[in-house]
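Only one protein chain is missing; all other protein chains are in place.
Chains: A and B, in written order; residue numbering restarts at 1 for each.
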Amino acid sequence: MLTILFDGIAYGMLLFVLACGLSVTLGLMNFVNLAHGSFAMAGGYITLVLVNRAGLPFFAGLPIAFVATALIGALFERTLYVHVYSRSHLDQVLFTIGLVFMSVAAVDYVMGSQQVFIQIPSVLQGRFEIFGVGVGRYRLLIIVICGLLTVALQLILSSTRFGSRLRASVDDPRVARGLGINVNAVFSLTFAVGSGLAGLGGALGAEILGLDPTFPLKYMVYFLIVVTVGGTSSITGPFAASLLIGIADVAGKYYVPKFGAFVIYTIMIIVLILRPQGLFARAAGK
Amino acid sequence: MPVVLETVGLEKHFGGIAAVAGVSLKIEKGARHALIGPNGAGKTTVINLLTGVLRPSAGRILLEGQDITALEACKRVQRGLARTFQINQLFLDLTPLETIGLAIAERLGAGAHWWRLIGTNPQVVEEIVEILARFHLTDVMYERTGNLPYGKQRLLEIALAIACRPHVLLLDEPAAGVPEDERHEILATVAALPGDVTVLLIEHDMDIVFSFADRISVLVNGALFVDGAPEEVARDPRVKAVYLGESLDA
Partner (left out) sequence: MASALVAEVARRLARRARWRPFEYAFWLAALASVFLLPGRHLILTEIAWLALFALSLDLILGYAGIISLGHAAFFGLGSYVAALLAKHGRGSDLTRLMVTLGVALIMREIANQIPDITGGADGLQGVVVAPILGVFHFDIFGHVSYAYCLIVLFVLFLLARRVVYSPFGLSLRAVKGNALRASSIGISVNARLVAIYTFAAFYAGVAGALLAQTTAFASLDVFSFERSADLLLVLIIGGTGYLYGGLIGAVIFKLMQDWIANLTPQYWQFWIGLVLVLIVLVGRDRVGLWTGGVRALAERLTRRLAPGAAPVPVPPGEGH
């Protein structure tokens, strides 16, 4: 029981790191980026190549995955995404689905279609027990890393200059522009960091989620669920939603395996019917 | 004269700010009632509350004696409350002909007919033609609304509300943005509205207000400030202060 809770939390934390970038881009530019999972996949495969083929240590691979994916994100943002911000949601959906398709086929071409695993150090393998609760070492690592990241993100958002600019931009981009904030620059940086975090999540999550070329398609739905359930007005919303979805998914698959992913889809639809703006959205004023 | 539209303690808060704070307004049948006030006084919010675009935080709205506070926007139109918008809200891809036909079909309860073809009801066609002529839109009725000059769009904005055959018509700055030489055309159509239609007009231009209204309410900071006949309001020193203060600030 507690083990399931533990696994669920690890899973939820992972989802949060993967999805928080998407949440901010959606809140900031009202931009629907279905290709977010492609960046996560990129991070996963970059780490795979570095660790499995080049023999780099796992812990060196993670930060490189973050930086490399952030750079890729920034590149795509500047060259392609900028053209689509002002378009309709339909255009954004089509455009990013196109990117997903391309990334899926391209990775398939380069890396093959089979599922792959990143070699993790033996220290991180296996489980141990504390007070009768089975604790997977790797999952514990995920919780620690993601927990630290969450705290760091929260600190950056709440107490740095960039954080306050970002919050102002999310609140009302027009007003923020009026205050002399360069919303586009804020957005580019956020997009890059968000992509980087997704890449890091992809690298970390390869062990648990599995990594193959269809990753962006498979997990896109999960990311979107986190964002829609959590709302986009803060990062605490998506964080709580990630934990909720993570725990519900793990518990659902354990207790009612027959219903599979049914549980979280149902949760999502119920939440959206009751609170169309998301579970943690601020009082519906608009 | 009986009261056709009444608000009782109407309030609307956005976050912590009260955009409308306890407005109790009575509008008599057949009145030409103007609602004026400085920028940001909450005039358009009042209209949005009356028409059901926004839900009030507190208070009630009565139309011809019946409580419509909880009624959906479309149901209020069916009860005889129509409006125009300060910024044109038109169907840009439809023609004026289709736009007016739409409103008439809806009023007659034929809007959801899915088997009958458009234009097969001669009565509807006759009424469309009549309204288009009244609002000087006959020569452009087959053109895409989005391609019409602004003045014509403004006329269509009002014609569309009239096609709903309202008992009470809310006009939100009908002449806003219209060039000087085209204003008279719009104001003339407003002045020619049938006498039994009650009109609530929101307007900035004091010339228009005083030539049109037989009663004026002044809204300041979301609350009713002064309410009376035009001569009384014109003489009221507090109103002068409000407007003078605004112009000094500007």
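Quick note on the criterion: contacts are C-beta pairs under 8 Å (C-beta built on N, C-alpha and C of every residue); 3 or more make two chains touch, one makes a residue touch a chain.
Computed from a predicted model, the values in this text were never measured in an experiment.
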Out of B:Ile36, B:Ile68, B:Ala82 or B:Val218, which is the one that touches the chain we can't see?
B:Ala82
Per the whole complex, from A:Ile46, A:Leu99 or A:Leu141 the residue touching the absent chain is A:Leu99
Using the definition of touch stated at the top, determine which of B:Ile36, B:Leu63 or B:Cys164 touches the missing chain.
B:Cys164
Identify the residues of subunit B touching the omitted chain, counting contacts across the whole complex.
51, 53, 72-75, 77-78, 82-83, 85, 89-94, 97-99, 101-103, 105-107, 110-120, 122, 125-126, 128-130, 133, 138, 141-142, 160-161, 163-164
Give me the subunit A residues in contact with the hidden chain, please.
26, 32, 80, 83-84, 87, 89-91, 93-95, 97-106, 108-109, 217, 220-221, 224-225, 227-228, 258-262, 265-266, 268-269, 272-274, 276-277, 284
